[in-house]
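A single protein chain has been removed from this complex, and every other one stays in its place.
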Amino acid sequence: MSAPDLLAFAQSVASGAVRVVDLTQTLTPEFPTIALPPEFGQCAPFRLEEVSRYDARGPAWYWNNFSMGEHTGTHFDAPIHWVSGKDLPDNAVDTIPPHHFIAPAVVIDCSAQAAKDADFALSVADLQAWEATHGPIPARSWVLLRTDWSKQSPAAFAGLREDGAHTPGPAPEAVRWLVEQRDVLGFGTETIGTDAGQAHHFNPPYPAHFYMHGKGRYGLQCLTNLDLLPPVGAVIMAAPLKIRQGSGSPLRVLALVNGSEAGR
Amino acid sequence: MSKPLSRPKRKNPLQRTRLPLLPHGQRSRKAHCLTAAAAEGRFMLQVCDDCSHTLYPVRDACPHCLGINLPFRDVRPDGRLVVETTVRISTDPYFRERTPWRVGTVQLDAGPLVIAHLHGDAVEGERVRLSLKLDKSGAAVMIALPAVETPDMQADPILREMTCDPQFRRVLITDGRTAVGQAMAKAFCEAGASIVFVGIANAWKPYPGMDQLAALEQVEIVPLDVTDSQSIADLAAQNGGRIDIVINTAEHVRAGGIIGRGSVIEAREEMDVRYFGLMRMAQSFGPALRFRGADGQSSAAAFVNLLSVHALMNWPSFGAHSATEAACLSAAQCLRAELRPGGVKVLNVFFGPLETEWFQTVPPPKLAPSLLAKAVVQALRQGLEDAFVGDIAQDIRERLAANPKALERELGDA
Partner (left out) sequence: MTVSTRQPYARQPYDRVVVCAPVTVPYVRFSTESAAWWIGRALHGLLTQSGLRLADLDGFALSSFTAGPDTAIGLTQHLGLCPRWLDHIPLGGASAVVALRRAARAVQAGDASIVACVAADTNHVDSFRKTLASFSRFAQDAVYPYGSGGPNASFALITRNYMKQFGATREDFGKICVAERDNALANPLALMKQKLTLDAYLAARPIADPIHLFDCVMPCAGAEAFLVCREDIARSLGLKVVRILATIERHNAFPDDPVQIRGGWAMDVDDLWSMAGVAPDAIDFIQTYDDYPVISMMQFEDLGFCKKGEGPDFVRGHTLTHDGSFPHNTSGGQLSVGQAGAAGGFLGLVEAVRQLTGETIGAVVPDAQRGLVSGFGMINYDRGLSSCAAILARSA
């Protein structure tokens, strides 16, 4: 194997032969965060406090302080986030090997099903049907579930009803299959969490968290622009902030796509 | 009979806004005991412990026996308006803008002679009832009211100058998600507010009572999150100049003290919602309120803080919450001084546990949100600065006055 030509790669990015697709939602105070029962600790929403803006507080400069939780906005979940992954080695955002932050991705388009049913649960059969068309999911890939949920209104995006959130996600068996049969790197979604809104009724509850993190795999959520990616062939750059023993972090998620395939 | 208020005409946008002026607010230290009484809507005068004479003006020694034990006591406010005058020329800029202005001499049944402002229905030679009010300067003044209620008496311009009646005023309720916020919206609609803006944070998150709230005729739902500076600034930019009364209903009630919490995350949230929320609201809405303190019949009038009575003395069962409320009380005192130049009142309403989910396990008596809301409307009508609503609030208030150390110990055992 010859040494990779990184300069040629950079030139491809500059020329547009490799397109960069931003999979990140803008951080705003209004962007929904996960809603837990109020007696639990809550994920802090994004907040911005202006420090100065060319004014008496700082005449020539503009800057802000911001605050948020580790799981606010488009964010990364590390294995330590879930109790099933708490004792694994290298399980926090500061200790995960950095080469895990660049990896290929496959995109499973379930937007049609999700449009019909907010509680759509991705099944093993769905995955197998996808493989029938696109071939087996490569090991150490991100699996990204496209639901077009990022295009919803904020209320529909959160999907809150009297009995909790109604948003699509994976069924327990599908997650287990991806980890055990396909050895994926992680699972990513457009919704607030990697799990379905009603996943607390699943067995086990929150299977994407339970199985992925229990086997040292990662999560990405609140992604957008998945419709601009090809089913196969995108490379994801997703490097969380290096928070000591951090359980996750907001981050910028970028996809690199062959220029001819992007933006269908 | 007072002329009923009419809905104010739309303001000419090219007209200069009249800037607030204040009547003379300086008083002797002891005279501020009357300010304290007026702040709570009580009528108190000095009564000599030694010879039982009731005294006015405020003194440091009794002119009947030279006794110096002259506590302020609740006194019957009834008397007769002996003589009146109408001031047409005043030396003071505040009154120059408001003449003609009636004042008179009232002989109280309790003895003293009192120079007082006169309600339009107070008649020379007839019986009147004195009331202590806070004028625009925030100091206590006497006003003679008719002995019995008269139609539309709240509309009297001199009385309205000293009160914050919501009728034909525009009100902002900062958080409409809570039971208290929704009760306030209802109460202020019933009190004749022209618009009741109700803030809703995270509109994507549904909440109980949403439809009933939106169905109220005067209610206008606006996006507002007291923890988000930008959302407050946006609303203030849009509607700040149209809001006459702010009622901060944002709440964050959690049981528990200090040690058991294990972290400061919840305390930080409490402080963010309550203390910083108050500060953000004041920073964004305060300037316009202060500027519009003399803007006609429906001028900016009040900023209302809803406070746990445990702001005054910590209740360790809700210990961190009490501490947050104490911070809010202190901030409210600062805000009061800062809004005073505009003649805008800061009303602090103290209450005990509410009939809401966060006090579910607390035994009665508890205060229904609807009663709290009615009390707030009433306090604004009276022009109060401090209101203690419900049995617990009254109880804590009295025990605090009697023996703060005993109260501290007893709350710690409760």
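Note that the chains take the letters A and B in the order they are written out, and that residue 1 is the start of every chain.
Rule of thumb we're sticking to: contacts are C-beta pairs under 8 Å (C-beta built on N, C-alpha and C of every residue); 3 or more make two chains touch, one makes a residue touch a chain.
The structure displayed is predicted, hence computed values, not measured ones.
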For the chain not depicted, the shown chains it touches: B
Among B:70, B:139 or B:387, residue touching the chain not depicted: B:139
Contact residue for the chain not shown (choose from B:94, B:315 or B:388): B:94
Touch with the omitted chain, as defined above, among B:61, B:83, B:334 or B:406: B:83
Candidates B:103, B:153, B:189 or B:313 - the one touching the absent chain: B:103
Where the unshown chain meets chain B, residue by residue: 23-28, 31, 56-58, 63, 82-92, 94-95, 99, 101, 103-105, 107, 113-117, 135, 137, 139, 141-142
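The definition used in the following text is that only the chains that are shown with their structure count from here on.
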Distance between chain centroids, defined by C-alpha means - chain A, chain B (Å): 50
Chain A-facing residues of chain B, complex: 202-206, 223, 225, 227-231, 254, 265-266, 269
Contacting residues of chain A [partner chain B, same complex]: 29-30, 32, 35, 39, 41-42, 45, 47-50, 153-155, 157-158, 160-161
